[in-house]
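Okay, so here's the structure we're looking at.
Showing subunit A:
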Amino acid sequence: MIELKNLSKSYAISKEQTSEALRGIDLKIEEGELVILKGPSGSGKSTILSLIAALSKPTSGDVLVDGKNISKLSDDFAALYRGKNIGFVFQKYNLLANLSVAQNITLPLIPLNPPLHELEAELESVMQMFHIEHKKDVMVSKLSGGEQQRVAIARACINDPKIILADEPTANLDKTLSLHFIEILKELKALNKTIIVATHDPLFFGLDFVDREIEIADGALV
Partner candidate 1 sequence: MRNRINFYLLEYALHSLWRQKSKTLFIGLVLTLLIFLLSALFFIASSIKHELAQSVDALPEITVQKLQGGKHTNIPSSAVDTILSIHGVEDAIARVWGYYYFQKAGVPFVLVGVDPFEEQYKKSLQKIVDNYEISSQEQMLVGRGVYEIFKEHHYEESFNFIKSDGSLYTLPIAGVFTETIELESNDMIILSKQSAREIFAMDADMATDIVVKVANPEEIAMVASKIQLAFPDARIITKEALQISYANIIDYKSGVFLSLFIVSLFTFFMIIYDKLSGLSTQERREIGILKALGWKVELILKEKFYEAALLSFVSYLVGVSVALFYVYILHAPLLRNIFEGYSVLRSSFHLPFVLDFQTLALLFFLSIPLYVAASIIPSWRVATQEADEVMR
Partner candidate 2 sequence: MSFFKILFSLSLLLSLSLFANTYEKNAQTKPVLTQQGAQKEWCPVCGMKLESYYKTSHYARLADGKERQYCSIRCLAVDMQEYAIDLSSVRVVDAMSEKVLEASEAFYVMGSDVAGTMTKVSKLAFGTKEDALVFIKEHGGKLVRFEEALKAAQNSLASDVAMVQMKKEKKVYPMGKKIFEKMCAQDIDPTEYLEINALKAALVEKKLCKPLAEKQLQALSLYLWEVKRFGDLEALGDVVKVVKDEKCPVCGMFVAKYPRWTAQIFYGETRFSFDGVKDLMKFYYEPRRWGKYENFTREKISKLLVTDYYSQKAIDGREAFYVLGSDIYGPMGNELIPFASKKDAKTFLMDHKGAKILQFNEIRVEDVYKLDE
């Protein structure tokens, strides 16, 4: 249901020079697939995630999600699309430090303006799923790394997205927490979500519940 067609993205470093992050990628990912995108840093993994999330636009080529070309969406529609379909776990989590756990998690819901009881129900369920309900009103800056991670994931899941994208989720975690994350992955897969994890952490390689491992180097698929 996600299709990348001849996708290219280049960034301008200076007036004359550009760097090509992606070169003509063709890729198809089915619904419910758990895909590991592996490659060294700078290989273009993050760029692919960013493009699928419509956080940036490709230089050329298309991104189709459920048949819809999301690479051509206007800013507003891109935001709408994201809000409905995407749950993103950033590498640096990108939590708002001075907000509480609950406040951070519910951020994606604010544009949708649901009735209060609905919002609270969603919040509760997602906090419980990721075991941080006991820290509901604590400021995230006061949480441990692992707890922050769980908040980030909870936030990514609260709007019940079809697609979950994770960019180097274990880069700043120790082995225990990394393994814990993999457990969460399992649960998410069980929910039949389409999941793409970009990582170079070997812990993710050769897992039995992973559907596919795609390798990428220098902006192209290997």
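We adopt the following convention: contacts are C-beta pairs under 8 Å (C-beta built on N, C-alpha and C of every residue); 3 or more make two chains touch, one makes a residue touch a chain; residues count from 1.
Keep in mind how these were chosen: all candidates are chains of the complex that A comes from, given by their letters.
Small disclaimer: the values here were computed from a predicted structure and weren't measured.
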Quick one: in this complex, who touches subunit A among 1 or 2? 1
For the subunit A and candidate 1 complex, residues of the former touching the latter: 50, 53, 55-57, 75-76, 79-80, 82-84, 86, 88, 90, 94, 96, 98-99, 103, 106-111, 113, 119, 155, 159
